[in-house]
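For this view, one protein chain was removed and the others were kept in their places.
To keep things simple, chains are lettered A, B and C as they appear, and every chain counts its residues starting from 1.
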C-alpha cells in the first residue's frame, strides 16, 4: 500500500476555525484530521466566545496573533478582506451558531466546513443552500461516517445492483453517555460541558438525540442506499427526568419506491458507546456495517455464505479503495474518516484553484445533505408531537 | 458437571402427539427433545390429516397401531377413556388447529403442550385459559426461547435489580427464508410446505410474520423484563408481491411504568437465519442476548466493562444453572432449549402424580402467556390497519 | 429442514454401557445423545465399580435388574451368551479400563463404542485393532468433534481442493478448569472426581493434558486435513505444583508432504472453557473452525473476502448436510455432535443386520483412529522426555 499521489493534492491551503478551543471536543479532532493530509494549514481562528481562550489556543497552535479574532463576524470580515485570506473555514461551535457563522463566511466568499446539524430550521438551511449555490462555493457538512472506506464500499455495492431493489433498512445509533443527568451533575460535581449544551434547546435546537445522532443515521442511510424518505412516524422521548430534549427516539419510515425502515437512536443505552449500525436488505442481497469495527463490511448474496469484506483488500471498489490509507489488517478509525472527507474537500478546492475539474470520486456531504438532515429532524419532532402520526418526510430536491 | 437428580424426575410419563408426521418440521424436534430427558415416552398419535401418513409415522416410531388415530377427536376421546391414557399431548399442527385440538384434549382432562401462536382469536384464547383453569390442568405453549439457560440468567439479572428500572428495550427477530415466494415456487419448482401454510391466512391466522416470529419477541421481552405493554403502534407490511400475510413488521411500544421499546420482525431479511435478539437497558445496567450464540449473555453495569457471562459457569443464578446440561464451553442449542421446557413441564406433572408440590423453578410458558401473545398479534394487526395509530396493548391479567 | 429418512434408520438396536453411573460426566451425555436418534435402547449396564450404584443407576434408567451387572467381565460374558444380547456396548470409564473392557466385549463379538484415549499403550491399541479386524466388528472411538456438521464441511472443503496443497496448521485446545489443584481440593473442600482421575497416571495413563484433550487436536487435524505426521517435537509441562501429569503442552509438527503445524493444549488457561480451534492454510485458501461457535466455518479463497459458512445452509456439501438436524440459525451443539456419530455407527450396524451395504457417508472415528491417537500421545511424551527432540511421529497404516 503506497500513497496514491492522485489522491493527495499537495498544494497547501490555509484555513481558519470558529470554535474548537483547546479544551473542546470536536475542534481538536478536526485539526488533527486535517493535519493528517498535509494539505491545509490552520492560520486563523476565533476559537471561543471568551477571547482570552481564543488567544491562548492561538498561541498553543502557533498562530499569528493578528489572525486570532474576538468573534466570528470580525474574523469573517477581516479574513474576507485579506489578500492571503483563508481558503476555507471550519465551524466547530454548538448548533445555534452554525447558521450565523456559516452565513457570515459564505457572504465573504469563503468555503465552509460545518458541523451537523446544519441549522435550527429549514428556513435557515434553505438560506445556506441558496447562498452556497449563488456564490458557487463549496460547503461540506461533517457527516463523518461517510468518510469510512467500508461505508463507501457499501454504497458502491448498492449502486452496483448487488443487493437488488432494496426492501428493508434497519439502522440505529445508541449511546449511553447521557444515562445520568450529567448536564447538571457530572462526575466530580460539575456539569459536563458537552452534555450541557447538547441537552439545552438554546444551543442544540428542537431535538437532542435525533438532532445530535439520529441525523447521522438519516445521512448514512441516504448515502449508502440513495433512498428518499416518503413518510415517517416518530416517537421522541425524554428518559432522564428534568431533561429538556429527547434522549431516546424511535422511528418507522417508508421510502419512495416501496422500501421501509426503522431507526432507533438513544443517549441512555448503557454499554453502547457510539453504536452506529446500519443493515440493508434487498431482493438479491444484504449488507451490514457497524461503527464498532468500521474496517469490515458484511455482505451476503441470497443463498450464498456471508462475506466479510475488509478495508484495504484488493477486491474493493475504487470508491472505497481511494479512502484506504494503510494495508488491510492495520485498523483505521475515526480520525481517518474525518481526514478522508477533508481530503476530498481540499482536493476540490485545489482543483478549482488550478483550473482543473475535480475528480468525480472527491465527494463529501454537502449543504444540501445538511438541509436534508434538518428536514428530517423537523419531521421527526413534528410526528412525535402529533402522537407519532405519519408525516410527509420528503426532501424536495430542486 | 453432573446430572442433577433433583432436576431430572425419572418417573416415566407417556404422551401423544397431534401433527408432526415424519416429514414435518417441528414435530420431530419435539420428539427428539422429549427423548433427551428420558421422562416421557411417545405412545399415541394422530400425526397427519392423511391417515396413511399417521400409520406410517406410527410404525416408524414403534407405536402400538391401536393408538394411532385417524383424527384428533377420535384420539382425544379414545385416549381419554383408556386407563393407561397418555399423560399429556403435544400439539404440533398448523395454527388453525391449535384451538380445537387443545380444547378436545383439555375436555378429556389431558394436559397440553401446544405450539404458538395459541389461537386465531382472543375469544378462543380466553376459552382455553378458562378451560385450563377450571380443570386445573397444565398447559404449556412452546415459546422455546425461554428454555435457554442464558435467557433465564437474563431474567434473573433483571429480577435481581442489576439493571435498575428498565428504560429501553430493543428487540428483533429477522429471518430471510421468505425472501422469495417459495410458498408458490420452492427450489425445484414445488411449493415449500412450511412456507405454504405459514403465509396462508386459512392456516396461519390474521398475521404471518408477527404471528409466527413477532410473537416470540413479545414473549421473550415479557419473560425477561416482566414489562407489561401499555400501548403499541405497528406497521405490518407485505414485501413479496402476491403474498397474503405480512412478512415484515415494525412496532413502537410503551410499557406500563414508563419504559419504551421497538420490535422488528422480518421474513425477508436476506442473511438473517433466525436472528432473535434482545437488548434491555436500565438505569443501572444493560444486557443483550442473541440466539445466534445462545450460550453467552452480555451484561454491563454502568461505568464498568462489559461482562460476557457463559452458560455453565459457576457464577450463574440457580434459575440458569438448573437448565445447564454440559459444562461451559460445550455448546448447547435449540434441542436443549426445548428439552429444558419439557423437563419443567414433566417435572410438574410427576410432582402432581406423586402428590408433591412442584419445584418453584419448574416454570414454562403457560396458556396465559399464549393468550398474551394472541392479544399482542391482534393489537399489532389492528394498529397497522389504522395507519399505525397507537392502540391499547394491555393484557388484562385476572 | 425435515427429517431425512435415509439418514435415520429406525430399526431399534439395544445397547449396554460400562461406566457412566448417574453422577458421572460423560456417561449421561452418551445416553442422552443416543436417545436423540431413537435408534438404540439401553438395556444393560455395569455403571460403576460399586455395584450398589450400578443397581441404583439401572433402576433410574428403568433397566431389567437381571441386566445390571456387578462388573464388566460378568456383563460381557452374560450378554455375550444371551439370545437378545446387546448390539453394542458404550465404554465410558476412566482410561485405564478402556483396554480390558473393550477387549472383553470384542471377544464376545459385540461392537464397541469407546471413549478416548483408546488405551495406555501402543501394544494394547494394536491388540484392539487386531481383534476388531479379525472379528469384523465395528469399533468407534468417541472423538466427538468429528460429529459437528461444520467439521465435516471443513473436511469436505479440503478434499475438494478448495484450499490447494496444505502448508500450515495451527490448532489448539485450551481449557482452564485445572488452574487450581482441584484434584486435591475442589470447591467446598472435596476433590473434584473428574479432576482426580484425569490427573492420576494410574487412571489416566502417561499423559494428562495431551492424553485428555491434545488427542482431540490430533484427531481433528487428521480428520479435516488427512495429513500424516512425520515428526514432532513436544514440550509437556506441569504448571500446578504437585500435579503428576502434564497440564500444558506445546508441539511443533512436520507432516508428510511438507506441511507443518503447531499444537497447543492446556488445562491451566483461565478463561478458556473448551477452546478447541483449528486453522488450516493452503496454497489457495484457508479455513478455521472453533468449538466456541461450532455452527459456523470461516473459509477464504486467496484474494477474496472471508466467507462465513453456516450450518444448515443450502450450499453445504452432502457430508455436512447429512449431519444437520435443524435449519440454519437454530444452534446445534455438543449433544448433537455426539448423536451424529452415534447415528452413523448405528446406521452401519442396522445395514449389516439387514444385509445391506452401509452408506458411504456413515463414517465415524475407528479403532485405527484410536490407535493413531495413542501413537501421538506416546510420541509427544517421548519427545518431551528427550528435551523436545524431534521424534518419528508417523503412524504405520497397514
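Definition applied: contacts are C-beta pairs under 8 Å (C-beta built on N, C-alpha and C of every residue); 3 or more make two chains touch, one makes a residue touch a chain.
Predicted model only: the values in this text are computed from it and were never measured.
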Hidden-chain contact residue, picked from the options A:16, A:275, A:305 or A:393: A:275
Which of these touches the unseen chain: C:41, C:167 or C:352? C:167
Selected residue (touches chain absent from view) among C:266, C:340 or C:363: C:266
Touch assignment to the omitted chain, from A:74, A:165, A:185 or A:293, lands on A:293
For subunit C, which residues lie in contact with the unshown chain of the complex? 167-168, 170, 172, 174, 176, 179-180, 233, 235, 237, 239, 248, 250, 252, 260, 262, 264, 266, 268-272, 279, 281-286, 288, 298, 300-302, 306, 387-388, 390
Applying the definition given at the start, please give the residues of subunit A touching the unseen chain. 1-3, 5, 10, 12, 22-25, 28-29, 31-32, 35-36, 38, 60-62, 175, 177, 187, 272-275, 291-295, 310, 312, 314, 325-336
Name, in rising order, the residues on subunit B that touch the hidden chain in the full complex. 299, 303-310, 313-315
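Simple rule for what comes next: only the chains that are shown with their structure count from here on.
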Outermost chain relative to subunit B, judged by CA means, is A
Turning angle required so that subunit A lies on subunit C, C-alpha fit (0 to 180°, nearest 5): 180
Between subunit A and subunit C, what's the gap in Å when you average each chain's C-alpha atoms? 55
Give, as an integer number of Å, the spacing between the C-alpha centres of subunit B and subunit A. 44
Where in subunit A do residues touch two or more other chains at once? 306
